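Apart from one protein chain that is not included, each protein chain of the complex appears where it belongs.
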Amino acid sequence: MIQIDAYKMLQTADGELPLAISLTIEKGQFVAIYGNSGAGKTTILRILSGLTDAEKVNIKVGESIWDDSEKKVHLPVQKRSIGFVFQDFALFPNLTVKENLEFALSKNDSKEIVEELIDLMELQSLQNSKPQNLSGGQKQRVALARAIVRKPEILLLDEPLSALDDDMRFKLQDYILKIHQKYQLTTLMISHSIAEIFKLSDQVIVLDKGKIIKEGTPATVFSEQKISSKFQLTGEIISITKSDVVYIVQISSGNNIVKVIATEEDAKEYRIGQKVLVASKAFNPIIQVLI
Amino acid sequence: MNVLNGIITEIRSNEGISLVKVKSNTFTFSSIVLDTPETVNYLVKDNVVQIIFKETEVIIAKDLNLAISIQNQIPCRIASLKKGIILSQINLVIQDSDQSIQSIITTNACEQLDLKENDKVLALIKTNEVSLSAHD
C-alpha cells in the first residue's frame, strides 16, 4: 500500500497553482494519471521519487516512511525503491545499451538480471549499440529495462509512449504490461491516451489544476453512465472530412478506426485530436462470426 | 445530433428493458433503453434528461395520418432545406414550439416527396433510435 499526501505550490505559465493531492494505491496496481498538461501530473511522480521537494509531504510505502515533512523525514532518491522512466528516455549517451543497464547494478548484484531483461525486452542485437543509434521505440525499451534492473517496488512512467507512432505504442504497451506483471510492480503511468489507459491500468486518476477530480476504474471514470446507449467506445478524432451535405468523422480507438456521420453544425464543434465517446444504441450493430 | 431536453413522465420495465416516455415541450417521445431504474439512477419519473437521436434516423412523411408502427411521430414544419448530390439536410421546427430538429435523407427521397419550405410534415423516429442522457 502506498499513501501519498502532498501539497506544493507550482509555478506555471498562468501564475501559481497549488498542487494538493491525497492518494492511496494498493500494491500491485497499475494506476494511470490523466489530465491536461500543467495539471501537475509529472510533479506527483517527482515528489514520490524524491526528485522534487514539496512544502508539505507525507509518503508511506508499505511500512516505511519515505517523506514526512513535519518530522523532517526525507528518504533520498537513491534509497527509494523506484524505477523512473523519463519522458525523453534519459539514456546515458556515453554508455552502450548493456552498460546503461549494468550501471544500475549495485556492487554485489549479479549480472543475471541484466541478461534476463535484455532477453525479455528483446534487446540482444542492440546491446552493444550507443543510445544515439537507436530508434525512439528501442530507446524506450532500454529505458524501461534499465528502470527494472534494481527490481524496484514502484515503477514510474512519465508519458512513456507519447513520442512513438501507433504501431510502436501497441508493442510497448505489451512490454510494459509484461514487466508490470512479471516483476509484481506497482506502476504509476502518466498517459494522454484513453485507449492506452483502458488497456493497461486498473485505476485511473484524473488531475485538473492540481486537484484529483475523478478516481476509479477506467470504465467508471471515462464512460460513466453518461448516455443510455450500450454500444460505446472512446477514442480520438483523427480526421474530419466534408462529404456531400454531411461530414465524415474518423475516430481511432485502440487498434480500430471507426467512421461516424456528423452534420455540419456538429462538425464545427469537433477538432482533430479531441477525445470523444462514440455511442450507438444496442439495437443497431450487427454481429458477424469471423471463423 | 439532435438533442432536446425533456422530463420523464412514464417508465415501464421488464427483464432489463425499459420503455420510457419523455415529454419535451409539446411532444412526448418514446425511448427504449437496456436499463431499468434499478441499474441506473437517472431513470426516475419527473427527472430531466436529454433526448438524443441522429439526424440520419429521422424519417420524413408528407401524409399526416399514417397507420405505422413508429411511435415517435412529430408534426413539424420545414424551416429550410439544404440539398446535396446524394444527401439532403432538412431543418424542421416542431409544431407549436420553437424547437428545431434536423433530418438527413437522400436527395432522391426529398425530390420524390417534393419537399419545400413551410411544408407540414411528420418526423418519424423509431423508439429504439432514441437515446437518453442524464442531464449534467
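Chains: A and B, in written order; residue numbering restarts at 1 for each.
The rule we apply is simple: a contact is a pair of C-beta atoms (placed from the backbone, for glycine too) under 8 Å apart; a residue touches a chain by one contact, two chains touch by 3 or more.
Just so it is clear, contacts and distances are computed from a predicted model.
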Undisplayed chain, where the name is taken from the UniProt record, one of "Phenylacetate-CoA oxygenase subunit PaaI", "Phenylalanine--tRNA ligase beta subunit", "NADH-quinone oxidoreductase subunit N" or "Molybdenum transport system permease": "Molybdenum transport system permease"
Contact set of the excluded chain (shown chains only): A
Which residue of A:Ile82, A:Ile237 or A:Ala279 touches the chain not shown here: A:Ile82
Among A:Leu91, A:Leu157 or A:Val221, residue touching the chain not depicted: A:Leu91
Per the touch definition above, residue among A:Ile2, A:Leu17, A:Ala104 or A:Ile176 touching the missing chain: A:Ala104
Among A:Gln11, A:Ser110, A:Gln132 or A:Gln288, residue touching the chain not depicted: A:Gln132
On chain A, residues whose C-beta touches the chain left out of the figure: 49, 51, 77-80, 82-84, 86-94, 103-104, 106, 131-132, 139, 146-147, 149-150
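Just so it is clear, only the chains that are shown with their structure count from here on.
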Chain A-chain B separation of Cα centroids, rounded to whole Å: 42
Footprint of chain A on chain B - complex, ascending: 1, 31-35, 40, 42, 52, 54-56, 82-89, 102, 104, 128-129, 131-134, 136
List of chain A residues in touch with chain B within their complex: 225-230, 244-246, 261-266, 279, 281-283
